[in-house]
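The other protein chains are all here in position, but one chain of the complex has been omitted.
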Amino acid sequence: MKAFVMREIGQVGFMDKPVPKPGPNDAVIKTTRALICTSDSHTVHGGIGPRENLTLGHEAVGVVHEIGSAVEVFKPGDRVVVGAITPDWGDPAAQGGHASQSGAPLGGWTFSNTKDGIFAEYFHVNDADANLARIPDEVPDDMAVYCCDMLSTGLMGAEHGNIPIGGTVAVLAQGPVGLMATAGARLRGAGLIIGIESVPDRQKLSQTYGADEIADFSKEDEVEPVLELTDGDGVDTAIEALGADVTFQAAIKITKPGGISNAGTSTRR
Amino acid sequence: MKAFVMREIGQVGFMDKPVPKPGPNDAVIKTTRALICTSDSHTVHGGIGPRENLTLGHEAVGVVHEIGSAVEVFKPGDRVVVGAITPDWGDPAAQGGHASQSGAPLGGWTFSNTKDGIFAEYFHVNDADANLARIPDEVPDDMAVYCCDMLSTGLMGAEHGNIPIGGTVAVLAQGPVGLMATAGARLRGAGLIIGIESVPDRQKLSQTYGADEIADFSKEDEVEPVLELTDGDGVDTAIEALGADVTFQAAIKITKPGGISNAGTSTRR
Amino acid sequence: MKAFVMREIGQVGFMDKPVPKPGPNDAVIKTTRALICTSDSHTVHGGIGPRENLTLGHEAVGVVHEIGSAVEVFKPGDRVVVGAITPDWGDPAAQGGHASQSGAPLGGWTFSNTKDGIFAEYFHVNDADANLARIPDEVPDDMAVYCCDMLSTGLMGAEHGNIPIGGTVAVLAQGPVGLMATAGARLRGAGLIIGIESVPDRQKLSQTYGADEIADFSKEDEVEPVLELTDGDGVDTAIEALGADVTFQAAIKITKPGGISNAGTSTRR
Partner (left out) sequence: MKAFVMREIGQVGFMDKPVPKPGPNDAVIKTTRALICTSDSHTVHGGIGPRENLTLGHEAVGVVHEIGSAVEVFKPGDRVVVGAITPDWGDPAAQGGHASQSGAPLGGWTFSNTKDGIFAEYFHVNDADANLARIPDEVPDDMAVYCCDMLSTGLMGAEHGNIPIGGTVAVLAQGPVGLMATAGARLRGAGLIIGIESVPDRQKLSQTYGADEIADFSKEDEVEPVLELTDGDGVDTAIEALGADVTFQAAIKITKPGGISNAGTSTRR
């Protein structure tokens, strides 16, 4: 099969690889749609260290091609979405409620990190019964593929942010994850959502997805306008969706005492 | 001043009472709008034991008439909403995060319980800086008065229910608090809201406020339709908004394993 | 192999059964020590409905006899303790942090409930990598076997009770689980532990395991002495370790407003 790989730091290309085979708990998926994440670009530029001929990508939907002997919930032919994070759910960290950390810090992230990713005609999913989800008939692949990472990461940021109904929220950066955090804050019943972004097109998208106000940190410090929009109080919830030290620090500065500064994501998107 | 009181169990009427005077931390409010709660009716019928010439009511908005020497945040003339629950915020239970329990179980409920309520031309509020909220100019008294109890109790039920975005919710009973819990579930991003109610007018209101489906427990057991609507799983969150033992038991039966059955209120409304 | 079974409600006895075989994720354990739980007695008397030739017991330690092809953490010869609850960790309820509810309410309880238990020469464990724990060399089987249920259930009751350092705790009933909740409260830094029990031998054991005071509910209502010992306040944490409606109600009555009434267990032990 064809796979799009990172040959080494800074070098990508296509190569032929054998179709993977499932172990007892695994599934092999025939890819139908996949998305590029900025993390792929980071990886290629050496962000997680050297890799050799590693298939890239971690956001894909597809059709179950083959299953292992112990897989019970899914069967060949099922149309499925695959989470970008595919934990080992029996690991002690997962048992304690921290599935993304199974095995190691961020150990639940395996695709294009510790094993081949999904930019290939077929790809392998561990613990298939726990890491796949069936796609309802009325949802096309083109939509479902956004659930792998952008939607799930952004909405989780909003859920973890513990936004009060009518509360004030700032989302720092309006890339794909930030935009979905903005949409999530709207779904959570926020009363005021401030999208922090300097790129004009993203500012427009931010308003489409629910931002009431935009703060442009290229023109001014982002702290000032947020305090101004909240009568000097700061927001109830700040969602960091960029992944830089300076944004985390800004998130803390714009959050009111007793509010929540959390991180929707940990890599630039 | 005129006050509407419970003379004794089963007996109500108007009587004259002196306008209350504030202690150092208190405010006296001139009533502009007030609402009746089913709890008032319970109280008159003996639900909390005997009372003598107790002014009824716990939901009111008004204008600050007089303040105590230590009140700093509010001043005479401020238009304010007063919570139905007026805790002593320095009490150990309140310090521990359970303000409604300050001093005693449900000790934060003082109006028409341990002191005169708000069905009078003027009424007294303890700990005014903490227990009043200013009404924005654009919000009329007629709307603000719903914040005292119905909205705050119902929305809190939805917030405490920890509804996942897209999650399934059942609200048991669609009285004022249940309707606001339904509205709250909608604001929280629920994917399916089931209003459980037998009164036709309330069923209609339930749909107005956000219910996707209605289950009529007068025609059938409420457990069956809820399980049917959720593929046999039960809901993520069940909000009890009636206050009867049997409704609490139903709430537990219709909640999926690991879901949340909580109580939006503890008296029939 | 020999197994001790419940033939039908009210009938027990020995019978021959084949040694179980592991699926890919399973282990078969050679039993070395096992304990009887009051739940076994309940089960035999029909507490969970009819069963036919079901091997009893859910508390055992042993030696790994055979493993499935996907088991990685354990190997034949390992000396292991097996939890009384053996969840499917990939189930949605377990993913959400409620492993005991995997698959169904209390679905994590499989031994002598939905499959054969451990009163046999060999027994089968699903999801072995997640549901076994290695026994350190210095811990004999006779001690380790108490970890399967009594210790883990009782200590979890104390952990979930959120006891403040120096806080007041009442443990309702001093059977094996209650005694371990008492020991757990001591380990948690409680300042006053009240063991509630009427059987003299259990009262003595309660003091051995850490109770400062004993309240005998056969001589008096248990509410009075607890309030007396806490200056009328009630305790910070009440741990229900019996499993009767009346004990749950007492637990709530003796807990201070804002305190925690939790349940260490739901069946008499």
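We call the chains A, B and C, going by the order they appear; numbering starts again at 1 in every chain.
Here, contacts are C-beta pairs under 8 Å (C-beta built on N, C-alpha and C of every residue); 3 or more make two chains touch, one makes a residue touch a chain.
No experiment lies behind these values; they were computed from the predicted model shown.
S.K.: Which of these touches the unseen chain: B:95, B:114 or B:249?
M.R.: B:95
S.K.: Given the contact definition stated above, which residue among B:70, B:104, B:139 or B:246 touches the chain not shown here?
M.R.: The missing chain is touched by B:70.
S.K.: Which one, A:23, A:57, A:107 or A:243, makes contact with the chain that was left out?
M.R.: Of the listed residues, the one touching the omitted chain is A:107.
S.K.: Touching residues of chain B against the unshown chain: what are they?
M.R.: On the chain B side, contact with the omitted chain comes from 23-25, 68-70, 89-91, 94-95, 97, 99, 127, 129-131.
S.K.: Touching the absent chain: which residues on chain C qualify?
M.R.: Residue positions of chain C that touch the missing chain: 155, 158-159, 164-165, 184, 187-189.
S.K.: Could you please point out the chain A residues that touch the chain left off the display?
M.R.: Its contact residues with the unshown chain are 92-93, 96-98, 101-107, 256-258.
Criterion: only the chains that are shown with their structure count from here on.
S.K.: Chains as vertices, touching pairs as edges: which of line, ring, star, complete or other describes this one?
M.R.: Topology of the interface graph: complete, with all chain pairs in contact.
S.K.: Could you tell me between which two chains the number of C-beta pairs in contact is largest?
M.R.: Result of the pairwise contact count: A-C comes out on top.
S.K.: Can you compute the centre-to-centre distance for chain B and chain C, using the mean CA position of each chain? Integer Å is fine.
M.R.: From the centre of chain B to the centre of chain C is 39 Å.
S.K.: Which positions in chain A are in touch with at least two other chains?
M.R.: none
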